[in-house]
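All remarks here apply to the structure that follows.
Missing here is one protein chain; the remaining ones are kept as they sit in the complex.
Labels for the chains are A, B and C, by order of writing; each one numbers its residues from 1.
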Amino acid sequence: MSAPLSLSDNPHEECGVFGIFSPGREVARLTFFGLYALQHRGQESAGIATCDGHSAHLHKEMGLVTHIFTEESLHPLKGHLAIGHTRYSTTGKSHPRNAQPYLIETIDGPLGVAHNGNLTNALSLRKQLLGRGVGLSSTTDSEVITQLLAAPTFSPAHADPRSPDRWVSRLSTFMVQAEGAYSLVVLTRDAVYAVRDPLGLRPLCLGKLPDGGHVVASESCALGTVGADFLRDVQPGEIVRLNANGVASFTGNPSRKRALCIFEYVYFARPDSVLEGQLIHTVRQKMGRQLAREAPADADIVVGVPDSATPAAIGFAQEAGLPFTEGLTKNRYIGRTFIQPDDALRQTGVQLKYNPLTDNLRGKRVVLVDDSIVRGTTAGPLVKLLRAGGAAEVHVRVSSPPVRHPCFMGVDMSTRTQLIAHRLDVDGIRAHIHADSLAYLSMAGLLAAVRDARRTTGGYCAACFSGEYPIAIPDWMFDENHEKLLFEDMWG
Amino acid sequence: MSAPLSLSDNPHEECGVFGIFSPGREVARLTFFGLYALQHRGQESAGIATCDGHSAHLHKEMGLVTHIFTEESLHPLKGHLAIGHTRYSTTGKSHPRNAQPYLIETIDGPLGVAHNGNLTNALSLRKQLLGRGVGLSSTTDSEVITQLLAAPTFSPAHADPRSPDRWVSRLSTFMVQAEGAYSLVVLTRDAVYAVRDPLGLRPLCLGKLPDGGHVVASESCALGTVGADFLRDVQPGEIVRLNANGVASFTGNPSRKRALCIFEYVYFARPDSVLEGQLIHTVRQKMGRQLAREAPADADIVVGVPDSATPAAIGFAQEAGLPFTEGLTKNRYIGRTFIQPDDALRQTGVQLKYNPLTDNLRGKRVVLVDDSIVRGTTAGPLVKLLRAGGAAEVHVRVSSPPVRHPCFMGVDMSTRTQLIAHRLDVDGIRAHIHADSLAYLSMAGLLAAVRDARRTTGGYCAACFSGEYPIAIPDWMFDENHEKLLFEDMWG
Amino acid sequence: MSAPLSLSDNPHEECGVFGIFSPGREVARLTFFGLYALQHRGQESAGIATCDGHSAHLHKEMGLVTHIFTEESLHPLKGHLAIGHTRYSTTGKSHPRNAQPYLIETIDGPLGVAHNGNLTNALSLRKQLLGRGVGLSSTTDSEVITQLLAAPTFSPAHADPRSPDRWVSRLSTFMVQAEGAYSLVVLTRDAVYAVRDPLGLRPLCLGKLPDGGHVVASESCALGTVGADFLRDVQPGEIVRLNANGVASFTGNPSRKRALCIFEYVYFARPDSVLEGQLIHTVRQKMGRQLAREAPADADIVVGVPDSATPAAIGFAQEAGLPFTEGLTKNRYIGRTFIQPDDALRQTGVQLKYNPLTDNLRGKRVVLVDDSIVRGTTAGPLVKLLRAGGAAEVHVRVSSPPVRHPCFMGVDMSTRTQLIAHRLDVDGIRAHIHADSLAYLSMAGLLAAVRDARRTTGGYCAACFSGEYPIAIPDWMFDENHEKLLFEDMWG
Partner (left out) sequence: MSAPLSLSDNPHEECGVFGIFSPGREVARLTFFGLYALQHRGQESAGIATCDGHSAHLHKEMGLVTHIFTEESLHPLKGHLAIGHTRYSTTGKSHPRNAQPYLIETIDGPLGVAHNGNLTNALSLRKQLLGRGVGLSSTTDSEVITQLLAAPTFSPAHADPRSPDRWVSRLSTFMVQAEGAYSLVVLTRDAVYAVRDPLGLRPLCLGKLPDGGHVVASESCALGTVGADFLRDVQPGEIVRLNANGVASFTGNPSRKRALCIFEYVYFARPDSVLEGQLIHTVRQKMGRQLAREAPADADIVVGVPDSATPAAIGFAQEAGLPFTEGLTKNRYIGRTFIQPDDALRQTGVQLKYNPLTDNLRGKRVVLVDDSIVRGTTAGPLVKLLRAGGAAEVHVRVSSPPVRHPCFMGVDMSTRTQLIAHRLDVDGIRAHIHADSLAYLSMAGLLAAVRDARRTTGGYCAACFSGEYPIAIPDWMFDENHEKLLFEDMWG
């Protein structure tokens, strides 16, 4: 029995963003609760920038939302406009100076930016900025975005220098230049803007507050938390402006095809969020059902890896006509610890995160449903735990296809050699994790589950499964060390 | 839709204890991992005391185990004997000076004490100590126990002043004086002692390390975490000594009847722990099955309050032949926050801890299984959430009887007027929480589930349900303010 | 007897800077000790930026040098080049984001800047940057300087794009644009630059390390602390480059007249520093002697306000032929405290910083020497203390002229109405502080003391005494709220 301390094989989502405009109300507190609901999208740092129509205010720090914000740190964040960010680093090292939002002074007043995604042409945009003499204080593409937006654009269409359209103009200009994934919330003196890249790679949605004002957020779960009603997803290529005149929509860069990250359905989004009109929990149950049809198992019970695979396991059990039960408990107090097991403890096999529920398992042929296998570090120990807990057989079923390709759109899954399915075929993985059988959901099956309700509106980015990227990825980005190569010259 | 910030209606367990003797090994790290597995029994403070056969060392602090212990704070805790404690306050205010273990110097060397439980005659023992001129620096009964054990006993039976039996003698003397609940681990220069009160009110078990040495812990889940094999429960009235000679058992104060806290089965213990030979998860499933037999519901689906009621909900669904599914998600990042919703947010009804899974609920008649209703503050908001999520009917089923009486044995459930079932009958509670129907598991049903396997060895304390206390409780202790009255004279 | 908690009437120096290039050596530690010696020039924040010829590293924080730097925070600061800064805010609010040095990435690699002084045309330079689309994240003129230096200059004289002279070119360009006071240390990938404004308003000197390498610092006391030998002052208008080729000197912007801040002699510089070839302690003694000649007093003893006025008091006593003694003790543990006296305590007159030495004072006619009177808040309470301690008469002598005009060159003395000598004449001040007599050193006397050794090389800025500023100050800067007006639009 062996399971290392922070046993996890899930990729890291990079960020959650939140924006709000609510006239006559102090909105920093609402922003806090919005970020609280988006905490699962990033636990490394968080921040809030506000504006009272005049002055702007910022507080950001390393840590969880609940640790960073106290009544004392919330107090100075005055104003009826705000943006917020919670972050797990993808580009840019884990460092306080990389925390978001960025807030700067520009010729047109305050500019705050919070970003979810990853620009694939960040390097050339960065060089463009450095070339015109802008110094950069971090390695993030988010600072690049912020400084790009700081520069006025002099399009004749927006001649009035005091018009808020100045910002729409800047955002449109940016959207023409930028490639890759970006869901942005932008704070200016008078408005909050929400921007989604033309492919719609990362989610972003819009809601309405009952007492006036609007909210944008990465996921709909944050709308419910602050008491807002869901209106609609922000459309790929769209700029939405929230200001004293209500909501306005602009076309920033027209969307030609859609490519929402399908991993949002597989793992990232919270089960109670609604994406493209579908409840995530429901889609995951459908994945489980489809998986049961594609890869049935001769077994006695179905258990899921808690908590993320539970919906798929429930779906699998229902379709297979097998009892769903719990086979593993999860320590709810697992958090960052600096204490590592010593060698003797490692050999004995310390189980810190998961423990087997022996009575449920004893003598049983068990289907273990997981949502994905990325590096393959968790499945083996879990199979071992189930056997140690008495399972007679363990059949692993994965509710998504094998992850074989890195992601460059803002998910921490970027080096091919770490992906077990890049190195081994399915039977090789089965042998590696010592399962009696192993099957993955097919690509077609995944798409069928996601599109089942026929309410979905378009294509998906499933490049991590298929290798078909929605935009061209230069060869050098597949190099394991490309980030190191990019930045070590300066930032060590 | 309304659900306050830290929506919880579970009583607080007071403490977890851990002890270890492993010759030739540094055991502080193992103790850390043991406490880590017992974190659910107390999140207020934690501590470890060790001894290397010569000097003793202590580190204790407010906070979670993972926050308190770093490599730096673990480093000075030298030795092959250790005890550990994790605490939620029952007696004694929440204050650093009340953190455990206590470690003092005595005429016979170091003495460390960690305590789970509550002495019902703590006040008279306290006065006895004060009367013989011992000053006390805290309000805990645990300090009283420690100072009582500091005094030598001069029984002729233990004439050799260097014998470790001196401590057995002191512990026996203490066990004759003490009334109430106590599972103790005690550290001396050469041995660790595990002591359980004659009624066996709180659990305590014994395990064996594969490479030599033994472990005692409040729950068996901590044994597995440190790689130890479960041997047996420490018996009511027993003193177990772990030292260089291995394990020895002494009768401290013979047990006349047994009264294990039945709430350990209902809620406290971790589902993967084994108590009296039974897996907790299994017993909870049986409670759910029994509940389905006693109080069936004409419904479409069964959901549990995550995570504690999931096993009972699974059992209920199986017995009722209804599909089990998830109806509520729980925010996994809920932690202590200092930020409170403002009034507007409260009115809107912010949902921070739980959110409804709408597709699963829409138009369904829902059975909501909960493990217990104590103050009744959670059930109402949850019923409202389910309806807001689309449920057509909500039938609440509780896998334990109504909690009508306070606990004086170490559980934070001590004022009668806070207990909703003390004030209202079942239909009154149903109306209060706006459920379509409400039923509790019967006392007989609960006992049947707990004793189902016929492996259980005796009686239980179910005083919180029945009002029949296993020991006499003086009238004044039922006074709401009795703790305040006791200590405010001095400690304010 | 009354003396408020942090009784101080000294103006605040704004900053100390330090730079070092020492091939083959880790220099962060030396930089720490250099800042340690410059701590008197700024206690609000401090920071160090280093470069190893490749990567750059930064650590800066609010607080004292000794609190900010630990072995842990020093460890990542690799490299043989470094700059350091210790700060008291003049422009820019007291805020972590205003701490220095600034470190950014530019098209030519890392650029670090630490600044002592104040630009009088910062606002127009700021607008110039914003106008070309550079966003600014703080309100300091130091960030403005940093971003100005980030832009390449394409002068044909420096055609080779890899030449370090690119930086000399940028620095020269900056020096032509900038007005006001600046002593800069600048870090690039390969070199440290030291820059002093053409007026030489703030000090800056150069030293040599015995084992190779050079050091620049605000004051010579920092050279001694790191074991370097004093070479010379950096000249007004000069750029000094420290790199692998040793020391090189460039003319950045030729100096037409000199205007070293004379308050460095009066109060700012440490008594053991050497400025313009003169020991500060010696110059202050001369001020005391001159003061005794100009304004003798019929008295029994001479005491100074500890510690800064002691040298002048010694000089006064020697010239006057009166005994020097201590009349006041100073609490050495005075630091920041958040506890304020209550009203009763205020009425009683709590003395926290100074206490009278009664036996020395009893029945004596006392000369009390102070170095300057700025707001006039200290002198009154001290006179009262001396009388309460038994002094028969108190004759105040100030070793500098009345401060009547604000400073815009980097000293926190910027609002006219706060200056007591702006509102009252000498006799009015005498009455205000209840002294038996009061006299100031004359302007001519001050200059005589400073120039006594005939080694000094030029003019001084004595604008705070005379109102004759060495550069034109726009009228609006005399407005009390000018800083607030400048920045509140954005930074609130």
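Quick note on the criterion: contacts are C-beta pairs under 8 Å (C-beta built on N, C-alpha and C of every residue); 3 or more make two chains touch, one makes a residue touch a chain.
Everything numeric in this text was worked out from a predicted model, so none of it was measured.
A.B. asks: Which of the visible chains would the unseen chain be in contact with across the whole complex?
C.D. replies: Result for the missing chain's touching partners among shown chains: B, C.
A.B. asks: Among B:G34, B:G84 or B:P110, which residue is in touch with the absent chain?
C.D. replies: B:P110
A.B. asks: Can you work out which residue in B:L136, B:A248, B:L345 or B:A392 touches the chain that's missing from view?
C.D. replies: Only one listed residue reaches the unshown chain, and that is B:L136.
A.B. asks: Where the complex has a chain not shown, which of B:H57, B:H115, B:R397 or B:R430 is the residue touching it?
C.D. replies: Considering the complete complex, B:H57 is the one touching the chain left out.
A.B. asks: Decide which residue listed in C:A56, C:L125, C:I314 or C:A449 touches the omitted chain of the complex.
C.D. replies: Reading the full complex, the residue touching the unseen chain is C:I314.
A.B. asks: If you put the missing chain back, which residues of subunit B would it touch?
C.D. replies: Against the left-out chain, subunit B lists 52, 54-57, 78, 102-107, 109-111, 127, 130-137, 146-147, 149-152, 488-492.
A.B. asks: Write the list of subunit C residues that the hidden chain touches.
C.D. replies: Within subunit C, the residues touching the omitted chain are 25-26, 29-30, 32-33, 36-37, 39-40, 43, 64-66, 69-71, 74, 209-211, 221, 224-227, 270-272, 274, 279, 281-282, 307, 310-311, 314, 318, 323-326, 329, 331-333, 335-339, 341-342, 344-345, 348-352, 355-360.
Please note the rule applied: only the chains that are shown with their structure count from here on.
A.B. asks: What is the distance, in whole Å, between the centres of subunit A and subunit C, each centre taken as the mean of its C-alpha atoms?
C.D. replies: One centre to the other, that is 49 Å.
A.B. asks: Out of subunit A, which residues touch more than one other chain, so two or more?
C.D. replies: Not one residue in subunit A touches at least two other chains.
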